[in-house]
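Below you will find the structure I want to go over with you.
One chain of protein is taken out of this complex; the other chains stay put.
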Amino acid sequence: MTEGKVSMIEAMVDVFGSAITGSEIQCGDQQVVHVEPSNNLEILTWLKDTEGYDYDLLLDVTAVDYGSIPGVEVVYQLWSITNKQLLRIKCALPEDSLKIRSVADLWGSANWLEREVYDLFGVQFEGHPDLRRILMPKNYSEGHPLRKDFPLRGRFSREKQTELALKQDYEDYYSPEQLEGFGQRSDD
Amino acid sequence: MSVKQTIELPQGNLDSGNMLVNIGPQHPATHGVLRLLCELDGETIVQIDPDIGYLHSSFEKLGEFRTWNQIVPLTDRMDYLAPLMYNCVYVMAVEKLMDLKVTERCKVVRVLCMEMERIFSHLLWLGTTAIDVGAFTPFLYAFQERERIYKLHEAFTGARITTSATRIGGMMADLPEGWTDQLRNFVETFPETLDEIDSLLTRNGIHLGRTQGIGTISGSDAVNAGFTGPNLRASGIDYDLRKDRPYYDYETYTFEVPIGKNGDCYDRYLVRMEEMRQSLKILDQALRRLPGGPINVDDPRVSLPSKTDCMNDMESMIHHFKIVTEGVRVPPGDCYFAIEGSKGELGMYVVSDGGEKPVRWRVRPPSFVNLSVLPQLAEGHQVSDLIMINASLDIVLGEIDR
Partner (left out) sequence: MGIKDRQNEQLPVAGNSDLTFLTTKVDFVVNWARRNSLWPMPFGTACCAIEMMASAASNFDLARFGMERMSFSPRQADVLICAGRVPYKLAPVLRRTWDQMMQPKWCISMGACASSGGVFDTYSMVQGIDTIVPVDVYVPGCPPRPEGLIYGLMMIQEKIKSESMADHERLRREDPEGAGRPVADSSEVKALTGVFGNSTQQDKFSSLAQTARPGRFKDVLK
């Protein structure tokens, strides 16, 4: 098992060189690989499609804001159904450019998971088909809640929050423009 | 007296454009506060945009302000359909990060809890889904049985839903006297009700008509979409964490993993029905092997010293004080730990910087990912089928929105 992992890291370094910035084993058996954010798409495609690795199930896309280190770390959890291997890929994004390429084309599951990371951390996923807030209201203007500089009770006072909440107009979202490409697919 | 009325028929082309229909967020068939914006061509669904977040209670943020043990009560409020399961997986993740080995008794007790919750959760799914296809009786039967599990919860933890039964390193208490007998009684008599529900639904023409061939997804699509749990297995992919990444000696229990063929609503129904039977099997084996001994680990990092020690010895006193006031400390690092939840792969990703509070506590939400496939599944079906497809995914909004 361990040997297979070591050789996988070696193979990754062979292919991607310095884009692999480090690897470690957490909790005894969890393989973690740190990669350059600019190469995330190539590396994940390679992991998904290369014979022998087949990480075909993207379990989770999430992010961590450490607070002590500026910036956000995007974390991918992968699982290979055939090889029964778990892998964690981490990309550290600097504070001034919270941008990374989207993997929504590779895995359907990434679509909503990336939207959630965008909503709660403010990470821009480039090439995402439909990047908008998913959990917070559309008119939410207090920022991205899971960042460490965001206070637990929100930035606005409760009065303001209540007022803004009741100002949300659901009729606004209840319109054909809400759905992208409304009515275009009916004539064929 | 009759008045003959002539109705003016509109001339020219009738407006045959698509319609936009809004379902939810407050609608009984959405199983919570889910909002579905549907574009309809007549009765047929052209596309759907699910709008979630109506139950976003910021669990993950709140967790960063709570000590490690204080998070346990939050976990069961997240998925109130299988609370003990969430309690267990959270502490299992933290224990893994701390490299803490729980006692044998604790392991088996947690297996009992988790399998009981699988039945608990599937029963609610069964009841409410049956209502969606127009059958009210299974709901009453299912709730009758759930009521018995509620009683077991209550006898063990004192609460019916919000159990908060686990602690890092063990459980809040050992099983009360006679609890295993009650559970055994449940294991023995529950199949009867299950058979009854089975005979009501499995060969019921209406149920077949409403579920077969509806919301079909192929195995490879399901994997790509991130399906896990019964939904994935209904599409014919054999992926069950209890077998593939075993924890708590699941490899030593004999049970089968039901696999579906067609990946439609009916197969999802069959898989869940069979899973309940398999859970009963595991429960039976676990009850047989339940060992004695302590339920909590004796590890100075998490367990309190005994009262006598505290009174007699300064060191223990200080230790007691530290654990109570500061909470458990977890070494720096991160850990992803998942179990086979009732709805899919239920993972907890915890990140620690060595302090008494987590830096990040992330839940890998199975129903969040499962729900994201809804637009794909429902396209081209009728509105009434949408309700069935949505129900067959077994979602719980508390965990989707967190």
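When the chains are written out, they are named A and B in that same order, and each has its own residue count from 1.
One rule holds in what follows: a residue touches a chain if its C-beta (ideal position, glycine included) is under 8 Å from a C-beta of that chain, and two chains touch if they have at least 3 such contacts.
Predicted model, so just to flag it, every value in this text is computed and none were measured.
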Selected from B:Glu147, B:Asp249 or B:Asp313 as touching the chain missing from the view: B:Glu147
Contacting the left-out chain in the complete assembly, out of B:Gly170, B:Gly333 or B:Gly398: B:Gly398
Candidate in contact with the missing chain, chosen from B:Ser58, B:Gln278 or B:Asn390: B:Ser58
Selected residue (touches chain absent from view) among A:Lys84, A:Lys99 or A:Arg153: A:Arg153
Touch residues of subunit A, complete complex, unshown partner: 136-137, 142, 145, 148-159, 161-166, 168-170
For subunit B, the residues touching the chain missing from this view: 25-28, 32-33, 53-58, 61-62, 65-66, 73-74, 77, 80-81, 124, 139-140, 143-144, 146-147, 150, 160-162, 397-398, 401
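Operating definition for what follows: only the chains that are shown with their structure count from here on.
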Subunit A to subunit B touching residues, read off their complex: 26-28, 30, 32, 56-60, 62, 64-68, 75, 77, 81, 84, 86, 88, 107-113, 116, 120, 133-137, 145-146, 150, 152, 173-176, 178-179, 181-183, 185-186
Complex contacts: residues of subunit B adjacent to subunit A: 17-18, 20, 22, 37, 39, 41, 46-47, 49, 51-53, 56, 58, 60-62, 65, 96-97, 99, 221, 223-226, 228, 237, 239, 244-245, 333-336, 338, 345, 347, 349, 351, 353, 359-360, 362, 364, 368-369, 371-373, 376, 401-402
